[in-house]
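Missing here is one protein chain; the remaining ones are kept as they sit in the complex.
Letters A, B, C, D and E mark the chains in the order given here, with residues in each chain numbered from 1 onward.
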Amino acid sequence: MTRPQKQSGRALAEHLNPGVHEALTLRYGHILPGMAETISDVAYGEFYGRPGLDLKTRYVATIAALTAQGGQTRPQLKINIAAGRKAGLSQIEVAEVIWQMALYGGMPAAINALNAALEVFEEEDAK
Amino acid sequence: MTRPQKQSGRALAEHLNPGVHEALTLRYGHILPGMAETISDVAYGEFYGRPGLDLKTRYVATIAALTAQGGQTRPQLKINIAAGRKAGLSQIEVAEVIWQMALYGGMPAAINALNAALEVFEEEDAK
Amino acid sequence: MTRPQKQSGRALAEHLNPGVHEALTLRYGHILPGMAETISDVAYGEFYGRPGLDLKTRYVATIAALTAQGGQTRPQLKINIAAGRKAGLSQIEVAEVIWQMALYGGMPAAINALNAALEVFEEEDAK
Amino acid sequence: MTRPQKQSGRALAEHLNPGVHEALTLRYGHILPGMAETISDVAYGEFYGRPGLDLKTRYVATIAALTAQGGQTRPQLKINIAAGRKAGLSQIEVAEVIWQMALYGGMPAAINALNAALEVFEEEDAK
Amino acid sequence: MTRPQKQSGRALAEHLNPGVHEALTLRYGHILPGMAETISDVAYGEFYGRPGLDLKTRYVATIAALTAQGGQTRPQLKINIAAGRKAGLSQIEVAEVIWQMALYGGMPAAINALNAALEVFEEEDAK
Partner (left out) sequence: MTRPQKQSGRALAEHLNPGVHEALTLRYGHILPGMAETISDVAYGEFYGRPGLDLKTRYVATIAALTAQGGQTRPQLKINIAAGRKAGLSQIEVAEVIWQMALYGGMPAAINALNAALEVFEEEDAK
């Protein structure tokens, strides 16, 4: 059976993170063939592209989770903050989501993630 | 200086989790005097009661975070799912937020939290 | 484009955890349509079914990870220990993998996971 | 070279958790020979028995860590709270250490661990 | 009702981390108004300023927790090590607390945090 939603997975990936598929293929394709396809198909096709929750709210969830985990995956947190901004989150909404995580992941984790957000916002302003 | 927003912290706590202040005082007050006040003042007064993000979205963030951390604090996850429902999240929105966390906290953590959500939903239906 | 490997994902899921697809559909299908398909397609089709690493070694990795995370997803740890046994891991190999995690996730996490393993082994012996 | 401090490791284990060595051997010895010896030699001989920090303070550190990790290893948290009490921590000191972890591991993790502490205190009172 | 202990929260913050309130306001105030006040009022007023446990022991708990979480919030770990030193912890006590965490957060987490501590100690010596 064909899985037509996969096409929209790839398209959604490209819309939210332009160039992501090619960048992943170039960086990881030699050692993990098919990894870029899996990310598009899975993250975007099977999860972000699901009905039932709008994209903006999905990024609230993602930013909250990566913050509460301690911001140890800072590059990916920054990519998701940037994508969340594209999906409609204001800078203040991003900051509020992160700051609230002080209650669940601790204050150091929240401050750590706020610093990542400030870097994303500065890059936006620099454009 | 008086801090009038604290009153709304207590009121918000009571609105979202009726009886929580008295329950905390009864259970923990003998060993941690002032703990119930801290929870009301801090969690609700300093965080949930902030402007900048609506309550419903705040619960999306909380449910996402507790899920991604592995659902190891299941009783508190259930309390927050119930409060999120009261703040306007549909059962499907709760489930979608949790399921998306498979991408960030892993599939076992997401399934674990889904089971907690199903328990909350069953308790709702039993009312 | 059809994705023929997905079929083997479903078949692999069924081989390692008989009845898993139907069980997931029954339990979660009403609130998360397509979730069981995603698990088969993703976990088994996109990851466990990949070439480059044999199944037995893949379960070593999974059991190690769930142990080091603190065994907070105990039901899923037990499912993966049982599947790892089916993929060829001896009881002693499972125990050694878990115990080594004392170095990375701490001794309490390792002991916690050992207890889960002992439960799986007792269920095997009871058959 | 003989390592005489190991003897004190075993003795310290026995002092803080009477019967622990035999219990571990009985439960895990068939599948992990030498595990009980490793726990005595390592946890007590190489760490708790070190000079430079008194035992009472060492248990503060341990209780704090297990709390901040989410209390997912609740049985081990309870064992360490009981041992910390034996090393001189008051019930209030234990509760204060745990509650402070709300700042670092989140409020749900702290409340979760407080519940474990209350169970230990109740068992003490029941003696 | 006025909450007089809040004043001591601010004073305690200033004593342990001179300039922290102004630094937080400058860095985060534009996007999270009131955040610096929350940190002073909550972290110092509601937690560190509580009776029942001396400050030095409170920093033992904090350093232990941040170490066991993997040192992923290294800047905040360093701030707390420096504050713990000011509250009376010796360099050796700090190192012993961290190293003991090898048992609970794993050896890599402990070594990671030791490196952060060495940086703090070098900055002390450079003064």
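Methods note: contacts are C-beta pairs under 8 Å (C-beta built on N, C-alpha and C of every residue); 3 or more make two chains touch, one makes a residue touch a chain.
Bear in mind that the values here come from a model prediction, so they are computed numbers and not experimental data.
Colleague: Determine which of the presented chains are touched by the chain that is not presented, and list them.
Modeller: A, B, C, D, E
Colleague: Among A:T73, A:Q91 or A:N115, which one touches the chain that has been omitted from the display?
Modeller: Hidden-chain contact among the options goes to A:T73.
Colleague: Per the definition of touch given earlier, which of C:L66, C:A83 or C:V120 contacts the omitted chain?
Modeller: Residue touching the absent chain, from the options given: C:L66.
Colleague: Contact with the hidden chain only, please: which chain B residues?
Modeller: Chain B touches the chain not shown through residues 68, 103-108.
Colleague: On chain E, where is the contact patch with the chain that was removed from view?
Modeller: On the side of chain E, residues 70-72, 91-92, 95-96, 99, 106-109, 111-112, 114, 118, 121 touch the unshown chain.
Colleague: Counting contacts across the full complex, list the positions on chain A that touch the omitted chain.
Modeller: So the residues of chain A touching the missing chain come out as 27-28, 31-32, 35, 39, 43, 66, 69-70, 72-73, 75-77.
Heads up, the rule we're going with is that only the chains that are shown with their structure count from here on.
Colleague: Tell me which of B-E, C-D or A-B has the interface of B-C again, with more than half the contact pairs shared?
Modeller: The same interface as B-C is formed by C-D.
Colleague: Quick check: more C-beta contact pairs in B-D or A-C?
Modeller: Result of the comparison of B-D and A-C: B-D.
Colleague: Could you tell me the distance, in whole angstrom, between the mean C-alpha positions of chain C and chain E?
Modeller: Roughly 39 Å, centre to centre.
Colleague: Using Cα averages as centroids, what's the distance between chain D and chain E in whole Å?
Modeller: 24
Colleague: For chain C, give me the residues that contact two or more of the other chains.
Modeller: 70, 72, 106-108
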